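Before any comments, here is the structure.
Missing here: one protein chain of the complex. Every other protein chain is in place.
Going in written order, the chains are labelled A, B, C, D and E, and every chain counts its residues from 1.
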Amino acid sequence: MMEKPTGGEAAAGFTHFDAEGRAVMVDVSDKDITERTATARGSVFMRPETLALIMSGGLKKGDVLSVARLAGIMGAKRTPDLIPLCHPLALTSVKVDLTCDPERNAVDITSTCKLKGRTGVEMEALTAVSVAALTVYDMCKAVDRGMTIGDVSLLHKAGGKSGDYGTAP
Amino acid sequence: MMEKPTGGEAAAGFTHFDAEGRAVMVDVSDKDITERTATARGSVFMRPETLALIMSGGLKKGDVLSVARLAGIMGAKRTPDLIPLCHPLALTSVKVDLTCDPERNAVDITSTCKLKGRTGVEMEALTAVSVAALTVYDMCKAVDRGMTIGDVSLLHKAGGKSGDYGTAP
Amino acid sequence: MMEKPTGGEAAAGFTHFDAEGRAVMVDVSDKDITERTATARGSVFMRPETLALIMSGGLKKGDVLSVARLAGIMGAKRTPDLIPLCHPLALTSVKVDLTCDPERNAVDITSTCKLKGRTGVEMEALTAVSVAALTVYDMCKAVDRGMTIGDVSLLHKAGGKSGDYGTAP
Amino acid sequence: MMEKPTGGEAAAGFTHFDAEGRAVMVDVSDKDITERTATARGSVFMRPETLALIMSGGLKKGDVLSVARLAGIMGAKRTPDLIPLCHPLALTSVKVDLTCDPERNAVDITSTCKLKGRTGVEMEALTAVSVAALTVYDMCKAVDRGMTIGDVSLLHKAGGKSGDYGTAP
Amino acid sequence: MMEKPTGGEAAAGFTHFDAEGRAVMVDVSDKDITERTATARGSVFMRPETLALIMSGGLKKGDVLSVARLAGIMGAKRTPDLIPLCHPLALTSVKVDLTCDPERNAVDITSTCKLKGRTGVEMEALTAVSVAALTVYDMCKAVDRGMTIGDVSLLHKAGGKSGDYGTAP
Partner (left out) sequence: MMEKPTGGEAAAGFTHFDAEGRAVMVDVSDKDITERTATARGSVFMRPETLALIMSGGLKKGDVLSVARLAGIMGAKRTPDLIPLCHPLALTSVKVDLTCDPERNAVDITSTCKLKGRTGVEMEALTAVSVAALTVYDMCKAVDRGMTIGDVSLLHKAGGKSGDYGTAP
């Protein structure tokens, strides 16, 4: 093997590298099957007129929001295809919600994923939020190319050895 | 058809809805084949120690950054699978760059996509940035679950009837 | 949230909507792992000459039928990619059979899928039948564009809380 | 090669077999780039109460129909992944429409696909209809497992050497 | 059904054919859940100058090897999409290693996959090796089109009723 070990320090904290600093999918064979849940959130910030357009449609058929919700749900299922070192998982639940906040000129997105399995589902929840946000951008870009996706972060996770994180929504 | 037209106003600005407010993939059959480029950016904000860990690895082998770069490139190719109303495209170029900014405790990501085709490639560039950002999160989450993905936005686009947007990088 | 609850009545019977009428992937986290099976069927109706062509090939190498059988098996595995609210599943068995019925000028397709898991596999069996039927159409369309796919339905399911349906084949 | 030629007759009419009766993807390298369109249709037949449930939801938010429409659009893009001998295509337009017909207790689906390319898009239109129909089944199966998908057929195609088929919708 | 049974002998040894000689996905519903591991290997043979180029890059950033490693890991996850009769699996571990052997002018690849499940993971390990090898070819083909991929074989498997094979690495 041509690569030199990086020494303990550099790769120490990262579970996705082996002792020689090479990228690996973490071996979860010996982890317990427990209920895992994770909730992530994110926002799409836009001009007030763009949000008004979504909301006027939303009140009638909610199409931008419902297309984005569906894209987010389907995106969660594609996580192991997208994120190189994620395990393929049999998710038992995916929820994606989108709401409009006129005060912040934002569409706010949350996603909660669940699994009875050996590894956490944070990446699935974060991927669902990101794909939903990208879909909002896609559907509104003809009227507003200056939208920004931000605040994409983990709100809460539960289950597994590393324990809970954040506050349950 | 059970759905009522929304009237002109609601759906007017959105190209992804037809006259009756139903989601459609825009018909680009009659658009010209021109060179299209788009550049998007985004950032992953983290604790200083997390960035230091990436950079110490990065100086030697850059693994977090190079795994994320590859994931971004591959993610751009999956855009039509992820974003419901995006056209399948034969991208001619995808570039993804990641740099560390210790002053802002951020990994900054940019992606430029190109196509000789009938529709723009903004979504491909934004998807590349988002997938690269999610991959950074995945690889560092064991040491820092509080990272945030933000500032995901379009920097520049060129080509096509709607003309240029932003400043070429 | 911009969408109004629909009230109990409208969404009551549908498990794929939450109390506010939004599309969801059903949460199966608390369902038991049991053996689930489902059998679906469908037919491709065609001109007698087209069926004769399939059968004459079929007697020798059965290529139209064997290509369609394989496409159906592979299609069952793609179900969660295609049907937005289906769970990703680790199918333990997929069978697809195609037979020719000269009296009805039909290729008849059945598929049986199995899983030890938390949710039923009707959609996998129906998707296998549909993809096999589409493949028959594709392979024969140069000689007969008037073929029709019909009678796609669930013959039998077993396992899970909702109990059995139909008659085991 | 272990397989015997089937003689001219058996494989003659089928373009998806070579002279020796082996499955092939048709070589379209020398076909002209022309505008290709295809329209397909299909129906999901159900109990009157099930249709009433869709329609009452439909009048408010149309969720079953709009989820199925989106699944059909996305399904059209997956056609080359599903149908073994279909060419990968850069579709320029996909439309899917769903309407309720209380007299026939049916949800009727039509899809029109377009391409400027070297091969027809019948399979994309038929796949869009089939995936939309399967999605209707999935969303309503908790209240009605006896639904049937039928009448899936090509209404019209235009463009390419084989000329037009059927009547433009 | 148009196909004749082949008699016991022909299909006897193959588990992927039923009694009538038709391709099937083996039914593993009744197999026990045990820990399964498989290790496969393979090599890419090339001109000495090509290997030198990889190694000089490798010593600094190892890019050819690290891109190929990642591609191999992701490829293992796509196995059920590629190999028609493979079951979809929730792999718990995928490892891919690449080393340069200047004496044989070869890049040597090994992959070990793990699963707690009902079926073996040989195909996942072999697919990981093959995709990593193809990626090495892709990245070096501009300087050496004469490379050959060879010696792709199973080194070891453990778990399941058929017992162990080969020697654990």
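List of remarks:
By definition in this document, a residue touches a chain if its C-beta (ideal position, glycine included) is under 8 Å from a C-beta of that chain, and two chains touch if they have at least 3 such contacts.
Everything numeric here is computed off the predicted structure, so don't read it as measured data.
One chain is not depicted; across the entire complex it touches B, C, D, E. The chain not displayed touches subunit B at residues 35, 54-55, 58-59, 62, 65-66, 69-70, 73-74, 77-78, 88-95, 97-100, 114-116.
In the full complex, subunit D touches the hidden chain at residues 1-3, 18, 22-29, 80-81, 84-85, 87-90, 117-118.
For subunit C, the residues touching the absent chain in the complete assembly are 61-63, 66-67, 70, 74.
FYI, only the chains that are shown with their structure count from here on.
With each centre defined as the average position of its C-alpha atoms, the distance from subunit B to subunit C rounds to 35 Å.
Note on chain placement: the centre of subunit B and the centre of subunit E lie 32 Å apart, centres being C-alpha means. Shared interface positions of subunit C, defined as residues touching 2 or more other chains, are 3, 22-23, 70, 74, 78, 81, 84-85, 88-90.
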